[in-house]
Each structure stands twice: as C-alpha cells, then as structure tokens.
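Excluded from the complex is one protein chain; the other protein chains are retained at their positions.
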Amino acid sequence: MTERRMLPLLPHGSGHLAPPQAFPRRAKVAVGDTQLRANIRRATHTIRDKRAHVVDEVDDWEELREAGRALKERVARHLPELLERFEQAATAAGATVHWARDAAEANRIVTELVRATGSDEVVKVKSMVTQEIELNDALERAGITAYETDLAELIVQLDRGEQSHILVPAIHYNRTEIREIFRREMPDTDDALTSDPAVLAEAARRHLRRKFLSTKVAVSGANFAVADTGTLVVLESEGNGRMCLTLPETLISVVGIEKIVPTFADLEVFLQLLPRSSTAERMNPYTSTWTGVREGDGPQDVHIVLLDNGRSATLADTVGRQALACIRCSACLNVCPVYERTGGIAYGSVYPGPIGAIISPQLTGVERNKSLPYASSLCGACYDVCPVKINIPEVLVHLRQTGVDGARERPSAERTAMRTLAWVMSDQRRYENALRAARTATGPIAGLLAGKRTPPGGPAGTLGHLPWPLSAWTVSRDAPLPARQSFRDWWRKTHGEAR
Amino acid sequence: MSTAREEIMTRLAIALRDVPADETADQVPVARDYRHAGESDPARLLDLLDERVSDYRAAVHRCTLDDLGATVTRLLTERGSGTLLVPHDVPEDWHAGYTGTVYRDSANFPYPLATLDETDSVLTGCAVAIAETGTLVLDSGLTQGRRAITLVPDHHICVVESEQVAATVPEALARLDGTRPLTFISGPSATSDIEFNRVEGVHGPRHLDVILLP
C-alpha cells in the first residue's frame, strides 16, 4: 500500500463509470420504486436458485474456481508478454490490432474504421466495454447509427434508458413494460403484440433480421482473447452474436487488455465457469471463436482494439488488481442484498453490484468514485459465488482505506470520531472511563434529547430517536442503550480483579 | 511522442514492478486438479449426450447410418421444408429420399445471404460433441461448411457420430484446433433477457434436430 503511493501516477479511465450523485442518494430513490423493487427481486431470485442448482451438479467446482483464479493471476502478472503474443498471433492470422490508451482514443479508432468502410451504421454484439467507453454516443456524433442486437440491450436502447445489470441490462423492466416499449418504439408491431416472452423475442427477431442481413460492419467485445493463437471468444445465447460475428464484411472488436487467457486449452476452465455462473446453464446456447480472417468464412476485414482505460492503474494495486480477473458473469449481482434492493442504475456505472463497486472506482480512481466502495454491507455472498474467487469484501475494504488515506489532510467529522475512538480504545483507563461515561451520561442525555429513555410502548433499554448523525440509525430502528452494569464491572464483582 | 502501444506497455511495466523480472508466466502456479476425463463407455456417453441435448429442448433422434437418409427426410417432411442447404461435402446418402430442392454450398460457389435466408433447413455434421454439456462444436471442417449456413436458416439438423462424442469440456477442447473458427451450439437459440426466464427462439435457428449415430 505504501508501495503504491511511491509509484508514478498511472492515468485512470473515463466513461460510464461513476454516479453523478453519491450512491446513497441514488439508492434512496431506487429503494422507493415499487415496480423496480418487484422486478429486480423476482429476476435475481429466479437466477439465484437456478445457478445454485447447476453449480451443485459439478463436483469439481472448487477446483475449477481455483484454476480460474490462478489463470487470471498468471495473466495479470504477465500481461505485457501475453498481450504481445496475442498481437503477434492475431496479426499473423490476418487481423489488424490497434491500441487505445483511453475511452476517447478507442472511440476515435472505431469511428475511423467504420468511416473507412463507407458505412453509416453498425450492428453491435452486447459488449460491456463499448458501454463503458460510451461508443454509441461517439458513433452518433460522427453520424453513425449503432444498432444494439442483444435483446436486453435493444430494450434499453429503444427506451433510451440505462443498463442496470452486466448480463441482462434490461433486468429492471418486466415483460409488460418491455411490451409497451416495443409497441411504442418498434415499427411493424401492433396491438396483437402480447407480453409473452416468446412473443417479444419473436418481435425482436423480425425487427433485427434485415439489419443482420444487410449491415456491412459489426462491433463486438470479447469474453476472452487467447494469447497463444490470437483467437477471440464470444459467449452468447440468442444468435445475435453469431449474426454480427459472421455475416458483416468488417468486424471491429473492442477488448479490454485484461481479457487475455494464455492458451486455447485454458478455455476449458472458463467455458465451464462462465455459463453456469451467468445464465445458470451447463453451456450457453452459442459460443463463437475466431482467429483473424478465414477466407470465404466470415468477415474479411477484422480489427481488434485493445483498451487500457484505467486497467493498468488497477493492475498497479496489488490488492485491487484481482478485480481484473472478473469474467463478467454477474453472479455476484444476483446474490447481492444491496443490488437486489437498488438495481444497477443507482451505481451509476455500467459495472454495478459488488464487482462494479470494486471495478468502477479502480478504473476512475477512488477520488472520483468515493461512495461505491461503501455500497456494501460486507456480507460476503459475492465472494462465495465468484467463479474466479475475487475477494470482493477484501477489495472493498481496501478501497475504503485508499479513499481514507487519500483524504488524510482534509478535516472530517468521521475521521475525528474514528481517531478519538481509537485513542480511547488504545488504553484501558481511557476505555473504562468512556464506558462509565457512556452509561452514566446516557440517561440524562437521552432524557434531554428524546424526552424519555424508552420509547412509549417500546422495549426497555432502547431509544426511539437520536439526533444526526445517529438519526440515520433511529430513522428505522430503536437504538440500544448501555447496560446498567458493564461486563467488566460484573466480572470484578464476581471474579475479582483478574491478571 | 510515443504510440499508444508503447505507452500502455510502459504503464504495465510500472504497474507490475512487484513481479520479479525473472519470473515467467508458467511459474505462476495453476493447479489443474479439476476433472479432465468423464464417462468412457460409448453407449453411456451417447445416452448422456442425448439427455443433455434434450434438456435444451432440442430434438434428439437415434438411428444407424443406413437409416440416416430416411430419418433426415422424415424430419424435413414433418417441418414442411421445401429447401435444404448442405455443405458440398455432405454425402448424398445423408438426405437420400428427400425430394425438395437441395443447395450444395461450397467455398467456390457460396450462396448469397438472401438464399440462405429463404432456405428452410440446413443439414451438417459436426467436429466434436460434448456429452456433459449437451454441446455440438462445428469447426467449418468436413460436412460442416462455413459458419453462415448453420445460422441463417431457421432449422438445423446436425449429425453426430459416436466417435465424435467427448465426455467433458477439457476432452473436447483437446480434440479441437483453436485457430479454426469454432461454433459451440447448445440447443436452439434462446434468451434469458426477460425476467431471467429462458425462452427458446431468437435470432439463431429456432429448431435444432440432433441425430446421433451409433
């Protein structure tokens, strides 16, 4: 940690990564949204049970998790040489590899590549990284229309809304709402359109069919990039990915530099971990791999944009770098009690939930993203389900510490309180005096503050209302009061002065 | 001014100062004590594949090579398919008896997308199948053709021969060439995007028939 401060400052990333207001403020709004709460609760509970079932069926799950974690550590520690190997292999196979330091540079590269084809539209495979860099907006400014083809991304795009989940960005809509969006925004629909998911999927199929068959340029991300072979891998369900990866003449893939896996054989681990953790299936319906250009089969003009955008800065933190192991399965979102109550939009980043709370602040720098590391009760459910064993609670606490350390010079009531408390706790006499003071002062103070010690009708030994900042507690809970006799006083009375 | 590539490489070198200079990637330990092999009895393997493919609501059919033409013809007839596309190297026996129009697609004479879009069904083989996950893997090799032909038509019939079946994902990948374009297919096109409920049938073939040969 001290090591880290000595390092030259590495540039952070930019894009859709930080909430415009602090998380608690946005969460307050989300928590009060009845429909949102019902939609997220239903969806997360559905997938939670399915995931548990399909993971329980694998008796070597822990061994797979450990292998996945270790492979990602290997990649992190040797990223430069693996990236070079990937570039070499992909180039030899006919792809053109580009490098982008940040979001703006990646957007510029993609825009120029699309312009060079003469096309003013692209079809897109669902890709987190292009949402991170806000590529669609950049293309639009250049007069290029991007068509999202993943069903969930399509729903969000048609509604001009925001993504709220890594795997299913439209998880905050229910079928009725989706039906309304389709009816409103999709030509060729009529009132016969029902909210049956199969009917809605069929409508999406008809809506995008001609686009797939006629668009000359596709943009994708990648789940994995194989260093040895220069191969890119995309896992998907609907076939929109295959359409985009196979039919257009030009394919541009934006790939975060952390997506590398060393060898093709290493995919044997991730192709088992990812589908079961994300869609809770033994295998997702479609996985495509491609290596450069293959004559007569698929796009003949293949580009790969390797993106940093804060990833090297993340890598510099020896505790936080494990976040780069994330394979974007979203299992941690689905089990997170905080995410379940707020949904993803409250996080203000394309990466919401527990993993987002450690990825987003690291990509942007904690200074620009102070509230997200605190958007967790540290319950640890995320760590338990993570297929690559990212210790999310550990990194959350570490990032809180980074934020606290970074603000050492600025005065803060919290810091003063923490320091005072630590000072008191560091000495037996101070501690015992404080215990005594707390017990003797509580009564009168409580009496003054609340006019009464026990809320009328409330349990004995509790307080109904406390002033700010403790009002944050008593807004919904009674507060406990110190006991008449501390434990140590009881001990002295019954056992004498020990030690 | 340095290029983006040089600058990123410099950043990474700074970020990884804690990694000893003489450490190689292979020295970072990766325990591979997960399962590599699975069921080895061919008959039980085929049963497992049958069960797992069926779980995705794809239709599985068992027949011998002698009955293959009749089985394919029956499936095409049941679906009312008037046009069938096959890679040029699929033996004619595979669809013997079928009386609809057959397009033979090849690298030299590829059909345009518009034709694929109007074609009712496509018939191919595969490179490898994975029993435990119910997955077919196509690698554009023999009897499989280019990727587009198994994607655009709405009905895909895929023939799997017993010796192509691997038990596990690791076994399957060991049989594949990572530099070929690979398509892993596990059931028909599907989505979980509405309330996390899986429904079959979006952009890829909505109907998948898998024929298992002993």
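A and B label the chains in the order they appear, each numbered from 1.
In this text, a residue touches a chain if its C-beta (ideal position, glycine included) is under 8 Å from a C-beta of that chain, and two chains touch if they have at least 3 such contacts.
Note that in this section contacts and distances are computed from a predicted model.
> Can you pick, from "Nucleotidyltransferase domain-containing protein", "3-oxoacyl-ACP synthase", "Fe-S oxidoreductase" or "Sarcosine oxidase subunit delta", the UniProt protein name of the chain not displayed?
Missing chain, per its UniProt entry: "Fe-S oxidoreductase".
> List the shown chains that the missing chain touches in the full complex.
Checking the complete complex, the chain left out touches A.
> Pick out which of A:54, A:199 or A:438 touches the chain that's been left out of the picture.
Only one listed residue reaches the unshown chain, and that is A:438.
> Looking beyond the chains shown, say which of A:141, A:184 or A:477 touches the absent one.
Among A:141, A:184 or A:477, only A:477 touches the chain that is not shown.
> Hey, which subunit A residues sit against the chain that's not shown?
Touching the missing chain: residues 1-2, 23-24, 27-28, 31-32, 37, 337-338, 341-342, 373-381, 383-384, 394, 397, 399-405, 414-415, 418-419, 421-422, 425-428, 431, 435, 438-444, 446-447, 451-462, 464, 469-470, 472-492, 495, 497-499.
In the analysis below, only the chains that are shown with their structure count from here on.
> Calculate how many whole Å lie between the centre of subunit A and the centre of subunit B, each centre taken as the average of the chain's C-alpha atoms.
For subunit A versus subunit B, the centre distance works out to 30 Å.
> Name, in rising order, each residue of subunit B that touches subunit A in their complex.
3-5, 7-9, 11-19, 23-25, 28-35, 52, 55-56, 107, 110, 113-114, 117, 130, 132-135, 140, 146-148, 151-152, 169-170, 173-174, 176, 178-205
> Within the complex, which stretch of subunit A touches subunit B?
For this pair, the touching residues of subunit A are 3, 7-8, 10-11, 39, 42-44, 46-47, 50, 59-60, 63-64, 66-67, 70-71, 73-74, 77-83, 93, 98-101, 105, 149-152, 155, 167-168, 170-171, 174-175, 178, 197-198, 200-202, 204-205, 208-209, 212-213, 226, 228-231, 237-240, 242-243, 246-247, 257, 262, 264-265, 267-269, 271-272, 279, 281-291, 294-298, 306, 308, 312-313, 315-316, 318.
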